[in-house]
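Our next item is chain A:
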Amino acid sequence: MPKTFKKPEALSDQKTHYCPGCTHGVIHRLVAEVIDELGVRGRTVGIAPVGCAVLAYNYFTFDFLEAAHGRAPAMATGIKRVRPDLIVFTYQGDGDLASIGMGEIIHAANRGEKFTTIFVNNAVYGMTGGQMAPTTMPHQRTTTSPFGRDVADVGMPVKMAELLSALQTPGYITRQTVIKPKHIVRAKKAIKQAFTYQLEGKCFSLVEVVSTCPVNWGMTPLDAIKWTEETLLPYYQLGDVKTPEN
Partner candidate 1 sequence: MDIDLEGIVIIVGNYGSGKTEVAINLAVHQRQTGKDVRIADLDLVNPYFRTREVKDALTERGIDVVLPPEKYLQADLPILSPLVSGMIRRPSGLTLIDAGGDDAGATVLASLADSFKDKTIQMFQVVNPFRPFTETIEGCLKIRDEIEGASKLRITGIIGNANLIDETTAGHIYDGYGFVRKLSNKSGLPLLCIAVAVNLLDKIDTKRFSCPVLCLERMLTLPWM
Partner candidate 2 sequence: MSYHMSIDVERCKGCGLCIAVCPQHVLELSEEVNPLGYFPVFQARPDDCNHCALCCMMCPDVAITITEVVDDTSAQA
């Protein structure tokens, strides 16, 4: 069925600084589409992380904060507690959320803060030059694991969605990806669900999006998608890990 397609209003005209084939752009667009569809642009506050998305505030057309490394969930807590009427989301990468900001995200989720986290997991530190992340796969080479991740030395990659789901506080935790159109459709549905839970004041919500980093992985954009499918997705399985109902 033919349809129209245009840039959502919540997305700005600015060209992004992301590398060719990096899926940050897709995820940005999905967030913007959801905000448009929910009609909440005028009361949304986004929080940019330290990481490749540090400049995210340039790419949206609503209020933004830029956080220190890993602290976005604490900032979101601060806003949401004093202005529960605002729609607040953090946009964080794997180094930011799963390493330096592990404490902040766990406690925010455990308190059941009513904001939404978009967690972009591409198994590597993108911004600082391709170093090992907590989510780097076993044997995956990075600039600080030149011989491949040695799990005997640094442990296994962290499955954040499952880890957060172990908390007893109700929440919506889901893992998605955006490597193919069918995934993009599901990811958008999940993001919309997450924001809807927030709008209803229901629970904390987190959408982990398994993403690509062609440049730091040393692959073409298409090879990166293939590698995601073959290597990341069997370990980082897609789907809802926790819903507030169970």
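FYI, contacts are C-beta pairs under 8 Å (C-beta built on N, C-alpha and C of every residue); 3 or more make two chains touch, one makes a residue touch a chain; residues count from 1.
Regarding selection, all candidates are chains of the complex that A comes from, given by their letters.
It should be emphasised that the depicted structure is a prediction, and the values quoted were computed from it without experimental measurement.
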Using the definition of touch given at the top, pick which of 1 or 2 touches chain A in this complex. 2
List of chain A residues in touch with candidate 2 within their complex: 1-7, 11, 15-16, 18-26, 29, 180-181, 184-185, 214, 220-222, 225
